[in-house]
Structures are given as C-alpha cells and as structure tokens.
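What follows is one structure encoded as structure tokens, with my remarks underneath.
All protein chains of the complex are present and in place, except for one that has been dropped.
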Amino acid sequence: MHIEVKDLNKEFGSFHAVQDVSFEIEKGKLIGFLGPSGGGKTSILRMLAGLETPTSGDIYFHGKRVNDLPPQERGIGFVFQNYALFKHMTVFDNIAFGLKVKKQNKAFIKERVQYLVELTGLKGFEHRYPHQLSGGQRQRVAFARALAPEPQLLLLDEPFAAIDAKIRTELRTWLKDMIGELGITSIFVTHDQEEAIEVADEIMIISKGKLEQKGTPWEIYKHPQTPFVASFIGESSLIERIQCFKGFEDVATSSGIKALIRPEYVEVGKSGEIVLASATMDAAVKHLHFRGSEWMIELEIEGQRLITYRSLEKEVLHPGEQVKVLIHRAYLFNEEKSWIMENPLKVDPLPIYI
Amino acid sequence: MNSLFRSQKWSYSFRTIVFIYFIGLIIIPIIGIYTQSFSSGITSFIDNLSDPLAWKAVLLTLKLAAIATLINTAIGTMIGWVLVRYEFPGKRMINSVIDLPFALPTAVAGFIILLLVGPSSLFYEWFGIDVVFHEPAIVLAMVFVTFPFVIRGLQPLLEELDKSEEEAAYTLGSSKSRTFFRIILPTMLPGILSGAMLAFSRAIAEFGAVVLISGNIPGKTLVASVYIFGEIESNNPQGAAAVSVLLLTISFLILWFIHKLNRGGQA
Partner (left out) sequence: MMMRRLWITLTYIVVSLLLLLPLYKIFTGAWADGLSGFMDALLRAQSLHALKMTALIVIIVTVINTLFGVMLSIYLVRATWLSPLVKRLSNSIVDLPFAVSPVIGGLMIVLLLGPNTVLGTMLGNVGVSIVYALPGMVLATLFVTFPIMVREVMPVLQEIGDQQEQAASTLGAYSWYTFWKVTWPNIRFAVMYGVVLTVARSLGEFGAVLVVSGNIINKTQTATTLVYQDVENFNVVAANGIALVLAAFSIMLLLLMEWTKKRKEVH
C-alpha cells in the first residue's frame, strides 16, 4: 500500500506530540521509525492505524484520504508492544479472530490459520493459551494474528522491546525475511538504532514530534542532515572547541560552531603508527574499556573528551599513555546549518607520480 | 472501545440513559435531602438539631461506633495477620466465613444477637448481665456488621508485602520488633486505617441490626438512624432530614478521607 502523510499534528492537551510531519512510503517497503522514547513515533503509528485521531493533517492510503475511516476499515495489521493477545483464547482462536469477524467460512479459517501457524513456526502450539508461551512465541502469535486478515499495511509498535536480548537478534532477521517474502508494506517503531539499521529498508528519525530525516540506513549514517541525527546515530563525541584539533584550526570561532566526531572518524596509535604523521596531534589515554571484539578508548585532548575504537590485534594501550590522534573528518553545525568537514591535512603533502 | 455501538444514534442514547439513571438515582436524592432540610430556613434546621434527643442520639452513635471500630481494629488486625502469615488447619474455612456479616441480612443479625444474649437466652441465665437494651448490645451489633472491613482492608497489603523487604531489614541488623514496627506496620497501616474508617462509617449508619436490640430509649440507647426512623414514623420528615444531613456530612467526610488515603497509598 502506498502511504502519504501531510502536515500531521497531534496534541494531547498542551503537549504537542507530533508536529507537522509529512512523508511518503512506497508500496512494499519496510520502514523503521527511530527515535528516543516519547518522541512521537508511536503516536504517528497509532494515527496511521486509526487508533488516535490527528489534531490536524491528512493521511492517504492509495491516494484516498482515510482520516475519517475507523481502524476496522483501514485494512491494517497492528502488532502491539505487549502483543495484546486475547488471553482467554488459544493461539488458534487468537489468529482466527480477524477472520471470524469477517464471517469467513470455517474451512477457510482453518486453512488460513494453519498456513500462518506453519509460517510462524508455531506448529504444535495451536491449543496453548498466551500465558503458556514464551516471549518470542507470543510475538509470533501477535504477528500471525495481525497478518491473518491479509492487511495491506503492517504496523509494529516496538515489536522486540519485550524480548530477551539473545532471541531478539534472531527474531529480527526472521521478521525481516518474513516481511520481505510477503511483500507487505510495513512500518515498525523502535528506539534501538542497531535494530532499525539492521531491519529497515528506510529509516525515519523522529524526535520531539518532528521528522528529522528520512533515508536508507546508509544515507542517514553517511549524511546526517541535522545535529540531532548526527548525535543520535553512532556514538558521537560532542566537541565544543574544534579549533584545538589539528587540521580544524581555521574553523570560525565566532559563529558558535560545534562538532560531532564519530569513533570511526578517529585514528589512534603510538607515535609512528599512523602513516600521515603530519596530520596527527597529541592526546592522552584516559580510560580503556574492553568491548568483547575491540577496545573502546577514551581520549583527552586539551580537556575535551573523545571516543574511538581500536582493534585487539594492535598493540595494547594503557591509561595515561601519550598517543597520536588523527581526525579524519568532523560533523560541524551551528544554529543555522550543518555540514561535514574533511581534515584538509589528509591530502597527501607529497605529490606522487601521476 | 470508543463507542459500544456502530451507530452513533444508539451510542448517544445509551450514554444519555446511563447518565440520567446515575444522576437520578444517586445525585438528585442526595441534593434533595440537603435542600429539604434547609427548606424551612436555617433556623428551623438548627432548631431540629438542638432538640436534646436529636443531638444526644448523634453523640451516642458516634461514641458507640468509635468503640466498635476500636474493637474491630484490634481483632481485625490480629485475624488479618493470622490469615496471611500462618498456615493452620481450618484456615480456608475461617477465611470464607469472614464475609458472613456482609451476606447475612442485618435484621437477621440483630435478631440473632437478641436470641443469643437477650432476656430469655442462656447467656442471661448464666451471667445475669443485662446486655440487650443497653449500650453493649449496640456495640456488639456494630462489631458484627462491620467485622470484615479491617480484615479485608489489611489482607491484600500484607500479601503484597514482599518477604524480601523484611529479610533485607534483618540482613541490615534490624531486630524482630524493630522490623515489625518500621517495615511491616507502615505497610499495614493504610489498610487498617481505611478498613477502620469504612467500619466506622458503616457503624454510624447501621440500622437493621441495632433497632431490634437497642431498646430505643430516648437519650439513653436511641442511636441516630433509629431516631431518624422514629421521626419519619411520627411524621416529622424535616427533623429526620436535619439529623440525616448531619450524619451524611460526617459519612461523606470519612469517605473523602478514605479516597485520599487510598490515592496516597498508590502514589
């Protein structure tokens, strides 16, 4: 289903939960709404479902305005954060609910439920009640139940929030494959950037009721358009005085420019380890944290804190040690605008034969 | 569920009927009695209340209800504690029989008390104490009809009290009695208090159990509800309304206080 949203607003009393949000979603795409909790993602999702009425703005499904359509008639499937399974019904009855509402004949219902049960790997659990299932299984039931009436749009509110971290990754891949296979337009809400990046075709970053940026995970990572996106995606260090950093001395001090630097923009090493020695500066190692597959290093440069990672293969650094640091690029911004600045010193000073 | 019915018309008429019922059944009668008692002016209201029989009846009711509530608070706290904390034979039977006073018609309760301790009872023969038609009988009736309140108020709180909270206190070196007074009692207190207040408001309102055994001697064993009944019977609804308003106001204040207490407990 093709979806278009125009100037959507939602106010709860004096709280402006959603502000002038507009976007379009192509048929068959898997979209992730990403942002901090309480940022308005769920409100947008619920307005798409018809569970919440917009204060102003329009929602179009297939070019048809659906604002006045109740949830019953929107042809959507909704997976709730806590699944909201009917706890007095078996797995079978839960999945069959939407079909019974539509008064489908018994044989058809049986066949469809059977198909979904197999699709979601719940075979053998049809006669269990929700409280006899694990978190992951409940999630699958909720998913199957939402899919049963063949909706044109699937909405998932924090679908993995209530699941153990270990099973979560497994379920993510499963869900992505499943939705890909069915080709159904889907939107899911999450506050976990890793989850959004891994699962979604496209991410919409939503914060304080506003749509900050929409794009593929890679675009968003590579070209954050607002300071919020830059700081929210990845683990950036906020630098107040970028002028102290080698290569960035020429940045204007007057216009209130600040910088965000991602760990992967930073190269750290003992003196002599970094090839472009002329572009490096001195730094002190403040702390080291072992992160399983690499070291996370907290550096201090002229009183400013900077985070980066270092491979386990390289020589181990120690707290207090003096090291060399190269900043490849920085994300700069002030009140009006933001841009990415490459370190000018990185341009190889020695001309090589062309 | 935004509306119970698909059709707006149905849904609106249902809402209207339910709220008219609610307002007509509960709100209008209460407003009615307040306006009625002031209908002949504030002076007649005060006149009605300054009748010594009237205010003596109210004072007596408050006194006896307070005694009954104290007794029930003590007994109820003990039984509530025993029923939650200890395992013993017959526990389930006792737990279900606690609600008997809620199920038994109050008039029947009054009648049984009359049989048990009245002038022709074994109790009277053995001890020769005149209970019925004296204050103790009224207190007994009040204790009986309000018996479950404190227990039922206390039980859920005690059940919810996490055993580990107590154990944490012990590991921090707290003695048994200190743990009781500092950890357990504060948890129990809201339940005991709201139970006791419900019991008190029920006791001052009680009629059925009391009317048969109090003897209704004006100025001595005539409680407020029986006084009101008497005034109605002797065709003085104004006097009845005046005392009612006084009694109602006290009850509403108690109810309001319980509401506050419960909300405080949840926060």
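Lettered A and B in written order, each chain numbered from 1.
One rule holds in what follows: contacts are C-beta pairs under 8 Å (C-beta built on N, C-alpha and C of every residue); 3 or more make two chains touch, one makes a residue touch a chain.
As the structure is a computational prediction, the values presented were derived from the model and not from experiment.
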{"item": "Omitted-chain contact residue, chosen from A:H88, A:K166 or A:H318", "value": "A:H88"}
{"item": "Hidden partner chain, touching residue among B:I28, B:I46, B:I129 or B:L185", "value": "B:I28"}
{"item": "From B:L49, B:I112 or B:L161, residue that would touch the chain that is not displayed", "value": "B:I112"}
{"item": "Residue numbers in chain B that touch the chain omitted from display", "value": "1-6, 14-15, 18-19, 21-22, 25-30, 32-33, 36, 75, 78-79, 81-83, 86, 88, 90, 94, 96-109, 111-116, 143-144, 147, 198, 201-202, 204-208, 211-212, 224-226, 228-229, 232, 237, 240-241, 244, 247-248, 251-252, 254-256, 259"}
{"item": "Sites on chain A contacted by the missing partner chain, in the whole complex", "value": "49-51, 70-74, 76-78, 80, 82, 84-88, 97-98, 101-102, 145-146, 148-149"}
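Methods note: only the chains that are shown with their structure count from here on.
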{"item": "Distance from the mean Cα position of chain B to that of chain A, given in whole angstrom", "value": "57"}
